[in-house]
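Heads up, one of the protein chains got dropped from this complex, but the rest are sitting where they should.
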Amino acid sequence: MWLWNKIKQLTIPSRTGVVTLRYPYKPRPAPAGFRGQPVWDHTKCIGCAGCASNCPARTIFLRDICQEIRILIYDSSRCTYCGRCADLCPEKAITMSENFELATDNRQDITQTIELFMMTCQRCGRCYDLEIKNALDKLQMLGYRYDSLEVRKVIGQSTPEFEPEHLEKTATYRRPEKLEKSSCGKD
Amino acid sequence: MSRKEELLNLLKDKLRGKFLAGSSLEDKRLFIDIKKEALVETASLLMKEGARYQMGVGYEAKKNGQGLAMVHTFAFDADSLLVAIRALTTEDKPEFDSLTPFIPGAGWSEREYIDLLGLHFKNHPNPKRLVLSDDWPEGIYPLRQDVPYDLMPPSAEEVAFRLDEAPPGSSIIPFGPFHACLHEPAHFAVYVDGEEIKGCEYRGFMVHRGIEKLAATELTYNEIPFVAERICGICGSVHSVNYAQAVEAASGLKIPRRAEFIRTIMLEIERLHSHLMWLGVAGHLIGFDTVFMQAWRIREKIMWLAESLTGNRKTYGMVIVGGVRRDIDLTKADLIKKTLSEVEKDMLALEKAIIKDKAIHRRTKGVGYLSREKAVEWNLVGPVARARGLDMDARRDHRYAAYDEVKFDVVVADSGDVWGTLVVRIKEIYEAIKIIHQCLGKLASELQGSPLAIEIEGPVPAGQQGLSVVEAPRGEAVHYVLTGDDNRPERWRVRAPTYPNLQAVPDMLLNNKLADFPIIVGSIDPCISCTDRVAVIDRKTAADRILSRQELEKLSREVRSKT
Partner (left out) sequence: MKVVAVFVNLIYFLLLAPFLEGVMRKLTAWIQSRKGPPLYQPYLDLLKLLGKENLNSGGNWAFRLAPILSFSSMLAAIALIPLTGQANILAHSSDLMTLIYFLTLSGFCLLVGALGSGNPFAAVGASREMMTTVMLEPVLAMLLILGTVRIGNFSLSAAVSGVAVSRGGSYFLMLVVYLLALQAFAARQPFDIAEAEVEILEGPYMEYSGPNYALLRYTLNLKRMFYAWLLVSCFLSFILPANFLFSLLLQTVLIIVVFVLISLIGATHPRFRIDQALKYYALLLILALIAVGLAVKGW
């Protein structure tokens, strides 16, 4: 009886074989729909901050500078990879990638930062996106409502078919080198 | 007359003026408001009627100018009825009568609110500090509304938890806070005489994360499921489903049937995972590493399955209030069926290899014995209770999700020891596989194309109570939600199955051998993080202060002499 049990225990591996994976050399492919590191597509992002305000782990931070630049910082170190941000993004700018090997000793490696040029809503003073061709932009292009001189300069040179490159050609366009140091009085 | 009305009438009749109100949104719940003088009387009436004590919930009802509230919940398993009694007290004299003298299982629930709310319980036999760290300043009660969620009081030196007097002739062996047989920080001071355990004192609650406080101050209704599932590393879906059910009950939300079936499947996959994992850990704890590795080899398949279903190795991220996030379509259903048949085959092979092994019998039979009466007294739940002959299972007794449409057996053993738990948990693996197959059948045939989730329409009305139970792999988990303003619950209380089971561990350990300590503690599958979820974030945990009191004293003396 004793021996029979032991033999049974010893025959299990002969059926299953060695199951150890050659992990770091040959990772197992992630299945479809895997929730790995979220990746932001800055060309799609409209800066609505839906991801930031719905993140259960509060790991997406939002900051406006001078009502022109909206900075979105995603700090992966606290992320739970629930994928709520990807679900809620109205423009589908966030995809849950298959990347899961995120261990690092430098937090910056897994931090993503997006700087978006925004326009100021004349009604409420908050930012909205400029680099995207959305309905609001179109209204703006046609000079529907703007009374800020700076904005007028930008838009004065733009065409109805607005492209982000046009923006860079304008005289007032200057991307701050160090966002933290940029002083603009209002911040 | 239903059992609920019977009880309501009985209480009205006996309590007379002390009965304030009784309400219920669903037909299987009963929420009663009473005057605080009648707390003991009501509780003993309910216990006499055959109730099982579940948990206590304390909260500050300041918003309504009502002072402090204490809710005790009871389960009538035979009648699928959950009863919650609530009493209020004023803030200047926050005192209730203690239920612990006649319900020992209420001990922790009450001690918790001594710490967190500053309540007093008259006649509590052991009102020691339970939750807060030893150097937490007196007079700050984290769950009070004026205490911010991120408060970090300065830590104090040379404060230590006072252990009870060791029985004469015994010495103390400290198990924990970090010990190979405890997979999370918890401290058992074990009093041993030679190799025999003569007593044990537990000091836990070292993994505070302040989840309940966060939910009451920071998060919103649909963010909480993602935090709830991270209460536990194993029963993620249990807590998120449980929370969602409690909110849905409180707000009167009826979720799509398909979502309920998917939730059931996730819960059962989780059970498979948990049982296999526990089987492995149990093997490891008795020094049988082959069982450990083989059980975890089978478990890995479940984890890969979960990865395909939810997008991650754990059963996380499936549940939101109002339904589920991801569908289980036909290809995924096929994958589940394939995995389950493999798991079943592997499990049968493993079971055959170990179930008659005399060496395993020798280490588990008669170990950690607790009689049926004691099990009732301590309100044990789950496989630990079922191993002691208590025929209880929330899936059958308090049907939730889609369990009313599936057939399964509740496995009961009566040996009352670790061996019984082992048998119950192994058999439940096959029951879980059975349930998943039935659910998949339903999903494929009747529920094609139904929506996965519905939105909460408009704000959830404030002040509603919701109570939900889910049979976690380790036993019954209870969630209580009191809805509040600002799109978040005013109070959300989680009682994990380990909470009652752990209270009985000192009794189980008594007169066993020291070598059996790991497997006895392991037999309840203690989920310390589930149990400790409450309280306020305290990054410098009490851990490094209690275990090595002497060592720390020595250390601090050395430091002082150097400076």
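Residue numbering begins at 1 within each chain, and the chains themselves are lettered A and B in the order written.
The rule we apply is simple: a residue touches a chain if its C-beta (ideal position, glycine included) is under 8 Å from a C-beta of that chain, and two chains touch if they have at least 3 such contacts.
The structure displayed is predicted, hence computed values, not measured ones.
Enquirer: Write out, one label after another, the shown chains that touch the chain missing from the document.
Expert: A, B
Enquirer: In the whole complex, not just what's shown, which of A:Thr16, A:Thr43, A:Ser77 or A:Asn99 touches the removed chain?
Expert: Among A:Thr16, A:Thr43, A:Ser77 or A:Asn99, only A:Thr16 touches the chain that is not shown.
Enquirer: Which residue from B:Ser171, B:Ser341, B:Ser371 or B:Ser450 sits in contact with the chain not drawn here?
Expert: Going through B:Ser171, B:Ser341, B:Ser371 or B:Ser450 one by one, B:Ser171 is the residue touching the chain not shown.
Enquirer: Check the options B:Arg86, B:Arg230, B:Lys301 or B:Arg363 and report the residue that touches the missing chain.
Expert: Here the residue in touch with the unshown chain is B:Arg363.
Enquirer: Applying the definition given at the start, please give the residues of subunit A touching the unseen chain.
Expert: 6, 9-10, 12-13, 16-20
Enquirer: In the full complex, which residues of subunit B touch the absent chain?
Expert: 171-174, 179-181, 195, 283-294, 297, 359-360, 362-363, 513-518
One rule holds for everything that comes next: only the chains that are shown with their structure count from here on.
Enquirer: Measure off the straight-line distance from the CA centroid of subunit A to the CA centroid of subunit B, and report it in whole Å.
Expert: Chain centroid spacing, subunit A to subunit B, equals 36 Å.
Enquirer: Of all residues in subunit A, which touch subunit B in the complex?
Expert: So the residues of subunit A touching subunit B come out as 1-2, 5, 8-9, 12, 15-16, 19, 30-35, 54-58, 80-84, 87, 96.
Enquirer: Considering the complex alone, what residue numbers of subunit B touch subunit A?
Expert: Per the touch definition, subunit B meets subunit A at residues 218-219, 222-224, 226-227, 230, 290, 294, 297, 300, 304, 307-308, 310-312, 316-317, 325-326, 346, 349-350, 352-354, 356-358.
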